[in-house]
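In this view, the complex is presented without one of its protein chains, the others remaining in place.
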Amino acid sequence: MIGDDIHQLAKILWPINRSITGDGVRKTLHILKNFHTNLEIYEIPSGKKVFDWIVPKEWNVKEAWVEGPDGKRILDFANNNLHLMGYSIPVNATFELEELDKHLFSLSNQPNAIPYVTSYYTERWGFCITHNQRKKLKPGKYKVHINSTLQSGSLTYGELIIPGESSKEIFLSTYVCHPSMANNELSGPTVTIYLAKWLESLKNRRFTYRIIFVPETIGSITYLSQHYKHLKEHVVAGFNITCVGDNRNYSYLPSRDGNTLSDQVANHILKWTDKNFKTYTWNDRGSDERQYCAPGIDLPIASIMRTKFAEYSEYHTSLDNLENVVTPEGLKGGYSALRHALEAFENNCYPEVTVLGEPHLSKRGLYHTIGTKVRDKYVGLMMNLITYSDGKTSLLTIAEKCNVPIWDLYSILNTLSAHKLVNKHDSLIMDNSIRHLNLKVSN
Amino acid sequence: MIGDDIHQLAKILWPINRSITGDGVRKTLHILKNFHTNLEIYEIPSGKKVFDWIVPKEWNVKEAWVEGPDGKRILDFANNNLHLMGYSIPVNATFELEELDKHLFSLSNQPNAIPYVTSYYTERWGFCITHNQRKKLKPGKYKVHINSTLQSGSLTYGELIIPGESSKEIFLSTYVCHPSMANNELSGPTVTIYLAKWLESLKNRRFTYRIIFVPETIGSITYLSQHYKHLKEHVVAGFNITCVGDNRNYSYLPSRDGNTLSDQVANHILKWTDKNFKTYTWNDRGSDERQYCAPGIDLPIASIMRTKFAEYSEYHTSLDNLENVVTPEGLKGGYSALRHALEAFENNCYPEVTVLGEPHLSKRGLYHTIGTKVRDKYVGLMMNLITYSDGKTSLLTIAEKCNVPIWDLYSILNTLSAHKLVNKHDSLIMDNSIRHLNLKVSN
Partner (left out) sequence: MIGDDIHQLAKILWPINRSITGDGVRKTLHILKNFHTNLEIYEIPSGKKVFDWIVPKEWNVKEAWVEGPDGKRILDFANNNLHLMGYSIPVNATFELEELDKHLFSLSNQPNAIPYVTSYYTERWGFCITHNQRKKLKPGKYKVHINSTLQSGSLTYGELIIPGESSKEIFLSTYVCHPSMANNELSGPTVTIYLAKWLESLKNRRFTYRIIFVPETIGSITYLSQHYKHLKEHVVAGFNITCVGDNRNYSYLPSRDGNTLSDQVANHILKWTDKNFKTYTWNDRGSDERQYCAPGIDLPIASIMRTKFAEYSEYHTSLDNLENVVTPEGLKGGYSALRHALEAFENNCYPEVTVLGEPHLSKRGLYHTIGTKVRDKYVGLMMNLITYSDGKTSLLTIAEKCNVPIWDLYSILNTLSAHKLVNKHDSLIMDNSIRHLNLKVSN
């Protein structure tokens, strides 16, 4: 099962200490590159100005631990990379408990969880610890050892272009900057690389697919600062892929616009995947959609998720793992919803019937030849597809009007097209302004 | 009562064997022509190409029956024309029950009903029978005799033009192709011909009325293939008239557009006729609106019905009769709702007040001269009509804003017009694009 394959890959990536820069990102990207040799890995030097930001120093960790008054290691980065606050500076000193405590982070309401804490842009050091362990610490001298480097280097990201018939693009973005956490990290890049595998396997692709693996926030800002003009001209739809691995909910977070093709497709696919899917608002954003939909950028990027970041208790703690949170079944559901969405982009068009009045279907063997009071469901759907095929209504909107998932229409449309009764107008591959107009018209 | 007159006419038309072609249609149209000598009857030859279709051969029946093993007639077209499948080819032969049975049609869930079955475009023969009778048939030899003709001839339809001040048209269509059935056939042409009588009796008509009596589907396609350019230029509103004879429900089926003047008027009239009227969607269509609203035709045609076709158990069976289903009361209600709708077309306009600020009504005797805390309802309605008379809002929309039926405003508008306080702008009689724009603006 696809879910097992994805879960297996996540396990391989699990122990790596990722952050917004450093060797953890590089190692993760090289493992992903095994799936696609076309995945290009880029390095952007520290200090480079990217929009309002500056690419930070590169951070790497060799070892990090704390020894207690009795000489035993009480915290060790080697056991769980969450123990070390992200971007901790080097330290090699001994502290009284009172002083050490100022550098400890725990969650009183989740006493068994190690929290995930970072300090990217202010130099600090710290350790993260379960609240239960913290409460047991005894007064005395603690030896703190952090063998890390924080120095000029580079920010690393991956980019994979899968070409299609058109230069118009579907844009997928996922992030690779969190240490060992499952739903809010590993589900994203693992599902995305499997989607890329499937895309590559297709005989025909209408669209070119641009898929990036970046550190969150600074990575997407860096990528945008290099490519946003190209993206604004070419991208017709896309998703930020995160939190697609647990088997609890399906969720939708809109683009800032709220009504782009990505939003329409996400809503449609989720409605037919799980009628109880959760709808968030733009106010609930929190990942790279913040950059892709920022004023002036305004890309048509929405999010299809399982349980959304910040909406589950394990989020940003050591409890967000590959056993209790992210499962093969959960990953399969996330992969499947996103694949349905990409298929919808590929199949969407503006069908236009070629005859005036209803076509005479029975002479083509497409209609029952005996008239009675009984109605055939398949024929009814074909008749509905025909009546809405006015060249101005997208297949997606037609599916909504027919109250069926868009995938129920693919084969019927192909049958009608084969009989030259309906032309598929590929209006999506038009310039953006007209496309946008058409989308508005079609609703 | 008008309902009795219409019911009486339906009884006269009841026994005629109508189909999509043949003498039954001609005979029906000649009876209707007694009401309007201007009703013109047209014949379109078999074989003529009409859009994607071809006018079929003409079908006529002299007699048709089945004799049982004992020599008794078990089924006879002379008793009920539903017994013979529509468009049955000639047969004169004897069959074992097993073979005959392949040509029999009955309804197991309505064992006392003779179903209505046709096979217009594939040559067949068949008999329709109650399920109870069918179950009792004994093995043996059955003599089948169908004296029918299926040969080159013509398709017949009627057209009645009632001229008005404007060349802009209201288009009414009804069908004459079903044998002895009441709500889903006879209610349509009988109510329509009485509406035509009433229209002819009016001293003034703003609009020209185009009223056609056609066989369903092939008839409307034939008519459209000859006239659709004229219709697209001239028709501002209209209805397909069917199922207007039972006294159970009021129903509305929208045009494909869903918001034409016909839709707006239908909704308004029905809301004030029966607040529980049923609203269907375009997916529920099934009569000639399928052709009138097809992509590229796009006429503003909606349907005002009593109980909609396919939504009542007697539909398309011998149970759809003039005793239990269609009644004088039911026909009166259908006639009345449609007449209200036509009156709304005639009276709708874009009123525009002629003074700035509120007019001084009391000096014209239109307002109470003593100011107190009591409000007069009629005066209040007059004030509302004035305040909404901005020249951009239709009388129909004003009625909606005032929460009254449009007919409550006719006399008030005439009073204000007589005092030269309001001009009635007849914006409907403009070119279609502007009219459409105004309709949008006014909502």
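A and B label the chains in the order they appear, each numbered from 1.
Convention: a contact is a pair of C-beta atoms (placed from the backbone, for glycine too) under 8 Å apart; a residue touches a chain by one contact, two chains touch by 3 or more.
Everything quoted here is computed from the prediction, not taken from an experiment.
**Q** Could you tell which one of A:Phe105, A:Trp198 or A:Trp272 touches the chain left off the display?
**A** Answer from the full complex: A:Phe105 touches the omitted chain.
**Q** Who touches the missing chain here, B:Lys49, B:Lys72, B:Lys136 or B:Lys373?
**A** Counting the whole complex, the residue in contact with the absent chain is B:Lys373.
**Q** Which is it among A:Gly71, A:Pro139 or A:Pro295 that touches the chain not included here?
**A** Considering all chains, including the one not shown, the answer is A:Pro295.
**Q** Based on the whole complex, identify which of A:Asn38, A:Asn60, A:Asn80 or A:Ser119 touches the chain you can't see.
**A** Going through A:Asn38, A:Asn60, A:Asn80 or A:Ser119 one by one, A:Ser119 is the residue touching the chain not shown.
**Q** In the complete complex, which positions of chain A touch the hidden chain?
**A** So the residues of chain A touching the missing chain come out as 51-54, 86, 105, 115-122, 124, 217, 220-221, 224-225, 228, 256, 282-283, 285, 290-291, 293-298, 310, 315-317.
**Q** Residues of chain B in contact with the chain that isn't shown?
**A** 352-353, 355-360, 362-363, 369-373, 375, 384, 387-391, 401-403
Following the convention adopted for this analysis, only the chains that are shown with their structure count from here on.
**Q** Hey, how far is the Cα centre of chain A from the one of chain B, in Å?
**A** 54
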